[in-house]
Every structure is written in structure tokens, then in C-alpha cells.
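Of the protein chains in this complex, one is absent; all others appear in place.
All chains are identified by letter, namely A and B, in their written order; residue positions are counted from 1 within each chain.
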Amino acid sequence: MRDPKRRGNTLIEFCLVMVFLMLPMLLFTYGVGFNLLSQLEVVQLCRDAGHLYVTLNYGQTVSLSDPLFTSVLTQIGASAGYPANAEVIFSKIVYVDSATCALGGGTGSPPSCANSGQWVYEQYYSTGTKITGFTPAPNLATPSGGTGTGTCGLLAPGCGAVDSQGTFNTSDSVSKPGLAVGANFSQLGISSYNPDTATGLPSGQAVFLVQVGATPFNVTGVVSLVALNDYAVF
Amino acid sequence: MMFVYLDIAWGIFCKATLEQAVRVGARYGITNVIPDPNRPDLCASSATLTNCITQHVQWAAGAASGTLLGGLLGGTTGASYINVAYYVPGTTTPITLPNTTANNGGNVLVVSIVNYPISTLVGPYIAPNSSSLATVASADTMTQVVSTLQPAP
Partner (left out) sequence: MSAICRSRRNQRGAMMILFTLMLMTVVIPLAGLAIDLTIMYIVQAKLWEAVDGAGLEAGRLIGTTSGSIQSLAVQACQANFPSGYWASGPVTCTAVYNPGNVSNGYKYTVDVSASVTAPTLFMKVFQVPGVIVSSSAEASRRPTRVVMVLDRSGSMAALVSTLQTQASAFVKMFTPNFDELGFVAFGNTGIVGYPVKNPGPYNFNPTDTTGGPDTSFYSQQGGCCDEVYAINQMVSGGATNMSEGLSLAYIELQKAHYRDFGLTNVDITNNVIVLFTDGVPNMFSAYLNSPDQQGNAMTVAGYPVPNVTSPGNSLLKTRPMPYNTPYPAQQAGSSECKYNYNYLYPNPVSNNQSAGNANGITLATAQAAANQMIGIIGSGCAPSSFTCNFGLVQMASLDTSYGGGSGSNAWSMHWIGNDEGGQTLTAIRNTNPVTNCNNLGNGHATNPDFSNGGIPDVASIPPWDLYGNLTTDMVDVTGAKQGHTVSSATSFPKTTAYSGTIGTNDGNNGVQLNIAAWNTVDNAANRIRSDMTTMKVIIYTIGYSGNGGTDDVLLARVANDPKQLTTYGSKNSTAFNSSQRQGQYFPASTSNAIADAFAKIAGMVLNLTR
């Protein structure tokens, strides 16, 4: 006959097993799950914000500080933590072909500029809160001063003047190395857009890039991310 | 612990589904036509665009297409959490309906679910930034359509 003191043993063993098996499952679901949710919200914010940026011409003919745009951005970005825990970056990028170079003051026949044959920023506007460790995918260069380090600010020497909409002068875009997007832009598959060879985008057409970075949902010992991010090209 | 696990998983599922639902509603809404050629079963021809958007959101959240019952936003109770607003660019006040120009091309459409109660037991205590009330939103620009086909907003 079984020892009466051993009655109820099964239940205790069950509970112990549950702790060692279920707890990791729970933590995994909790940490990974919430980050997945946050990533979903980041992707959707990037898509919605970018679509509005382009279709309503914010930054081009309408101020990015427009109250409606600010209000709508806050509404759609709240889930992703915008503005306190997320950053949205709007950029307008053009290819410096002969015609664009000439517009920027390039001379010669054909006109030649320091940034000829490169994609350059015409506009770079950041809103929200800078997220530590947010590196836009896939490692696109942000406008930088000098030979490629630092960040553009108003009248930064590497970038030239920038207005309240983050718009640079065309003459600076075609000549300042700090405004080149960088070779990594070709990783997006846009390198085949070459107006000079009559393939790809017509001359002067821009590519609009939107990037979103957000604070991740880290769980000590389970999930440790630097930042959540997404980008989209329109 | 099982209940905690259940609540967390359920909470994530709910929030993700609500996020998806408002996007479905907005993506349909900006096409500015009734019925939706991709989902002709959802809206009666006499429905307004706002009503049709609401039905899309309900369906995307799991409601049956015919009765609009079930899912996370079924029935009139679920529909009450869904908000559809139209804005004229340059203004910050949503257009007061009825207004036949509300869904004109170029206007901004915002579809949102406001203060939806996600029935979790322990969520607010574990995740400090979470809440048992979920608010999600999606926005986009209305498409300009042929005037005779543009539905009432």
C-alpha cells in the first residue's frame, strides 16, 4: 500500500513542471508578442504617414507643421508611441542627373557636380523623439556634415542651409557630399533609376522615403532590442 | 499562470486584430465607392460610405459578413467603438455630417477604434504602458471619383 504521505504528489509535480515549462513560454509570448505588436504598429505608422506625406504634398507645398498633419500623425502614431517614444523621418531624394545638376548651378557640357550620379537629399525632416540606437534600414546615411560625420542642422557646413521644413537648397544638394544618401540606397533596388540613360524615373522626379523608429518593449533577460524600425519608399 | 498566459496572448491578438481592422476600413474607405467590388456582400447599395467603412472594420475584426455579429466588433455595441472622420486639408475640425463634400477627393479620412475594452485580467499590472482600453487609428487621402458614383459620406 502506498505511503499516505505521498498522496497529492502528482499535483505538486505538475505545478513544478508548469513553472519550469510554462514560465518561459509565458515570458516569451509576453516579450516577443508585445514587440511584434509594436513592430506591427510601426509598419502601419510608416505606411500611413508616408502615404499622407506624398498624396497631400506635405513638405512640398504644404507645411509639415500643418495642424491637420500634426494632429493626424499623432492619432495614427499613438499606438506606436509617437511622439514621445517614436520618431518619423520624411525625406525627399532625387537623382543628380545632368538636368538636376544644371538646376543646382552645375556647369560644363554636360553639367558636372560633386554629387553627379548620386542620390541626394532635397529634404530631411524629423519629427517626434529621437530614438537611441535607431538606425534606419538598410543603414541609409542621414544628412551629415563635413566628410560624412555629424548631423545636419541649420547652416551646417556639410549640408548648407536648411529651412523649417528640412528642405535644402538645390545648389547644396548637388554639391555637398554631406547630402548624398549613400551607396546603401542602391540596396533598395533604386539604382536602376537613371534619367540620364532614359531608363527609370524621368529627370527631376523624386523618391520619397519615410522612416520610423520606436522604442522597443524590452523584458529583462528575455528581450533586449535597440529599437524598432521600418522604412518605405514612395 | 495559465490565466496570465491566456490574457497576454489574447491581449496581443486583440490589439493586432484591431490595428489590422482599421487599416482594412481605411483602405476600403478611400476608394470612395459603394459597394466595395472586392466585398460586395458587405454593404447595401443604399448604405453611406461611413456605414460601409464601419462594416468593413467589423468584418475585419471577425464579424460575419451578413449579420455583422461576432468577432471583436460585432453588433451595434462593436460598431459604437468605430469612428470615421473626414477632414478638409488645412482644417483640424472633422467635417460635420451630413455634408456631401466630406468624402471629396483630397480630403483626409481617419478611421479609428476608440477605447475598445480588451478584456484582460492582468495586463495593466504587467505591462505599464498597456491599458485595458485600446485606441487605434489609420488615415489616408480620399480618392476623387466620378461625381455620379461618389456615395454619400
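Operating definition for what follows: a contact is a pair of C-beta atoms (placed from the backbone, for glycine too) under 8 Å apart; a residue touches a chain by one contact, two chains touch by 3 or more.
Note that the structure is predicted; figures quoted are calculated from it, not measured.
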{"item": "Absent-chain contact - pick from A:32, A:99, A:114 or A:219", "value": "A:32"}
{"item": "In chain A, positions touching the absent partner", "value": "1-2, 10, 13-14, 17-18, 21-22, 25, 29, 32-33, 36-37, 39-40, 43-44, 46-47, 50-51, 54-57, 60-62, 137-138, 188-190, 192-193, 198-202, 205, 207, 230, 232-234"}
{"item": "Contact set of chain B toward the excluded chain (per top definition)", "value": "2, 5-6, 8-10, 12-13, 16-17, 19-20, 23, 27, 88, 90-91, 99-101, 104-106, 141, 143-148"}
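In this section, only the chains that are shown with their structure count from here on.
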{"item": "Centre-to-centre distance between chain B and chain A (centres being mean Cα positions), rounded to whole Å", "value": "26"}
{"item": "Residues of chain B that touch chain A when the two form their complex", "value": "1-2, 4-5, 8-9, 12, 15-16, 19, 23, 26, 87, 89-92, 106, 108, 110, 112, 126-127, 129-130, 135-141"}
{"item": "Interfacial residue positions of chain A with respect to chain B in the complex", "value": "18-19, 22-23, 25-26, 29-30, 33-34, 36-37, 40-41, 44, 48, 51-52, 55-56, 62, 66-68, 71-72, 75-76, 78-79, 81, 217"}
